[in-house]
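Let's look at subunit A:
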Amino acid sequence: MELLTLVTFSPLLGILVILFIRSEQKEVIRWVALITSILTLALSILVFLRFDPTNPDLQLMVNIPWIEVSDFQISYQLGVDGISIMLLMLTAILTPIAILSSWTAIQDEVKNYMLFFLLLEIGMVGVFLALDLFLFYIFWEFSLIPMYFLIGVWGGPRRIYAAIKFFLYTMAGSILMLLAILWLGLEGRHFSLPALLETSASIPQNIQLWLFLAFAIAFAIKVPMWPFHSWLPDAHVEAPTAGSVILAGVLLKMGAYGFVRFNLTLFPHAAVRLAPWMAVLAIIGIIYGAILSFAQRDMKKLVAYSSISHMGFVILGMFAINFYGVQGSILQMVNHGLSTGALFLLVGFVYERRHTRDMSQFGGLWKIMPIYGVLTLVVTLSSMALPGLNGFVGEFSILLGAFESKVLGSYWFGGVAALGVILAAVYLLTMFQKVFLGPVTHDENKSLKDLNVREIICLVPLLIFIFWIGVYPRPFFNLMAPAAEKLVTALQAAAMAVH
Partner candidate 1 sequence: MTIDLAIFIGLALISILTAISMLLSRDAVYSALFLVLNFLAVATLYLLLHAAFIAMVQITVYAGAIMVLFLFVIMLLGPSRDKLGGPFRWQLPVAVILGLGLIAEMALMLTARSDALPAGAAGLGEVFGSPASVGKLLFSEYLVPFEVTSILLLVAMVGAIILTHRGKQKGL
Partner candidate 2 sequence: MRPPRQEDSSFLGLLINIIFGRRLGERFVSLVACSAVGLAFLVAVLQFLALQGHPEGATVHIAEWITIADLSVPWALKIDTLSATMMLMVTGVSTLIHIYAVGYMHEDVRFQGDPGRYPRFFIYFNLFVAAMMILVSADNYLMMFVGWEGVGLCSYLLIGFWYEKGEDGIGNAIAGKKAFVTNRIGDFGFLVAMFLIFGAVGSLQFEDVFHWAETNGLANVGVITAITLFLLLGATGKSAQLPLYVWLPDAMAGPTPVSALIHAATMVTAGIYMIARSAPLYSVADTSSYVAALIGAVTAFYAATIAVGQFDIKKVLAYSTISQLGYMLAAVGIGAYVAGMFHLVTHAFFKALLFLSSGSVIQGIEHGHHDSEHGHAGGEPFDPQDMRNMGGLRTRMPITFWVYLIGALALSGIPPLAGFFSKDEILADASLENTIVYILLAAAAFLTAFYMGRQILMVFFGKQRSEAAKHARENRPVMTVPLMILAGLAFVGGGLNLPGIHSLTSWLEHTIAHIHVTEFNVMVSVVSVALALLAIGAAWLLYGRVTMAKGDRDPLRSILGPIFIGMENKWWVDELYSALILNPYKRLSRALVVGEGEENEGSEFWEHFVHEIVIGKGYRALAEFMDLTVDLGFIDAFFNSMAGVTAWIAQRLRKLQSGYVRNYALSVFVGVVLILGYFIITAR
Partner candidate 3 sequence: MNVPTSYLIGLSGILFSLGVLGVLIRRNTIVIFMSIELMLNAANLAFISFARMMAPAVDALRGQVIVFFIIAVAAAEVAVGLALIVAIFRNKETVNIDEVNSLQG
């Protein structure tokens, strides 16, 4: 059996096993889910080992005819390149962590919870590996459902509103993409991305523009870019911790990945022409998210808005359309997954103890929970792009890319976006101050227990990567560089043609 198929559907194994466990045996179910996700991680590592980082092309391809109707063909086509492997690894790493983090937080309907989680993993991995647009769309939409349930069943008080909002927004965007996918399939009677790439150049310019927009709206909502972001705070606030981790860590990346994988490759001309507009939206998102983060009292909401800001960097980077921007953008996807994922974990840990996320209910926690304080500090610093930690490498590359971008053509993009770095410090440090510094003002907080071993285990892998990418990101750049350079070269050729 093909390796990529195995990776994608390995969670099914766990699902099948869990289905036959009685729902009272929560502990067993948790272990099965955890082991399954670790198995997926192991398989992903195997993919990583088989992957040839010097090759810019798609590798380990699986291509099986799937639906064949008289005049056209849909194939089950998977593949991995330097860009998707990073996100594959991110997903594979974050899922076990998320499962582990919900060990005690989720006590109701553990069986269903774990089922949905493993289903979600299938969807996410599938999105990053699928090469046939039809297949991609299926995974894309499919990933919605488990997340919808995770928010709606195990979420906070307004979970239903948030879940529906999440579902409707994402679906509204993606269904336009479906039309664009259909359009693309008309000509060649297939939906295979590698084959479409060869013919897409012949699409008339104005149609390219429309197709680009149809894809872009789907991805922009998912990312989310301003002004399509308003589902995100609600979804994050109401989602259970693990859901938030996955949502921020992986699901948002699906949008950004979509931009890289489809918008930039299929419609290079449109991408080049619209790049300044996308960049403007991205920058508005950066500043806007940062300002709104600052106004929040709820920690999770703060982190949610910070996601909008951070994902703005990701989008800005890719539409800088140069090596620095695109590579930084891809790295930043991973970075954001690690840092924001970790932040959500941290918020979740304290929520589990105190059942509130209102920052005014805290203060002086550092004294009571020193380990928690230090870990949060590190993650916070990573999130605000302190040099030496992962966030800086990504954001610096992106800003450099935006600044030097010939396609954007103005220093203003990079310059204004860099202001986001200042604002990030403002809201993140404010949060840190309100929660961890100052005297302990609430008596309930005095008896809080510091992180336990399980919780620390959740964070350690993330912290390792936070430091690793911050200090020695070279392996990561090496992994994606050939693929990214191939992409950028094609785009720059398009830029030459457009200008």
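How these were chosen: all candidates are chains of the complex that A comes from, given by their letters.
Quick notes on this one:
Everything that follows uses one rule, which is that contacts are C-beta pairs under 8 Å (C-beta built on N, C-alpha and C of every residue); 3 or more make two chains touch, one makes a residue touch a chain; residues count from 1.
Values in this document were obtained by computation on a predicted structure and should not be read as measured data.
Put simply, of 1, 2 or 3, the chain that touches subunit A in this complex is 2. The touching residues of subunit A, counted against candidate 2 in their complex, run 168-169, 227, 229-230, 288, 291-296, 322-324, 327-328, 363-364, 366-367, 381, 386-388, 392-393, 396-397, 399-400, 403-404, 411, 414-415, 418-419, 421-422, 425-426, 429-430, 433, 436-441, 471-474, 477-478, 481, 485.
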